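Shown here: the complex without one of its protein chains, the others still in place.
Up next is subunit A:
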Amino acid sequence: MTAQIATLEDMERDALTELVNIGVSRAAVSLRKMVGQHVLLSVPSLEVVSRSGAITLIREREYGQLVAVRQDFDGAFSGRALLIFPESNSLAMVRAVAGETLTVEEASAIENEALAETGNIVLNSCLATMANMLKQPLTMSLPEVIRSNGSLLFEPRRLESGGGIVLFLYINFAINNHDIRGYISMLMDLPSIQALRLLIADFIRQVMGEEI
């Protein structure tokens, strides 16, 4: 993984992956309640890349239009979070969440709404989990759905923070035996990454301190 940025060590990446896993699991619980169906979410791996690296990554792996739910967050660490689906997967996602019986037209009609809600749950859970561990408040903007190819998705919140990094995670949605692939991305500037590292260090310390 040569393209990764060495801002996080292996262990820190593992720990962060687990934190996000805890987060998406909480989101899955919420989704289960919401849709009354069997929902499992998991993030198998995480990559830390530059903004341009993230664009390359998504362009190589997904050909064509992407649909993303985007939310900005502020608090102990700030940045911009995205839940991204290939356009073809997003409709399947909507149907899985909103019900198998929907026609394609019906699904299209509520697509943005359903995506925004799903994204909100997933992203909120992830970030909240992290913030809770830090015992720090975190505010989040309203979710917005954007369609774009890679470059537009990863535009930074503020022009001056163009040099930030992107935490890039795969996310697998298992909803009613449908497997839907997607990505979670978090754009953060360096101070936020530093704050995040403190959180991670805490988590590791906690794990190590446990006498099991």
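Note that a residue touches a chain if its C-beta (ideal position, glycine included) is under 8 Å from a C-beta of that chain, and two chains touch if they have at least 3 such contacts; residues count from 1.
Everything below uses one rule, namely that contacts and distances are computed from a predicted model.
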In UniProt, the chain not displayed here, chosen among "Circularly permuted type 2 ATP-grasp protein", "ABC transporter ATP-binding protein", "ABC-2 type transport system permease protein" or "histidine kinase", goes by "histidine kinase"
With the missing chain put back, one of A:Glu87, A:Glu100, A:Glu144 or A:Asp179 would touch it. Which one? A:Glu100
Touching the missing chain, which residues of subunit A? 1, 3, 10-11, 14-15, 17-19, 21-22, 24-26, 28-29, 38, 40-42, 44, 56-57, 59-63, 100, 172, 176-177, 203-204, 206-208, 210-212
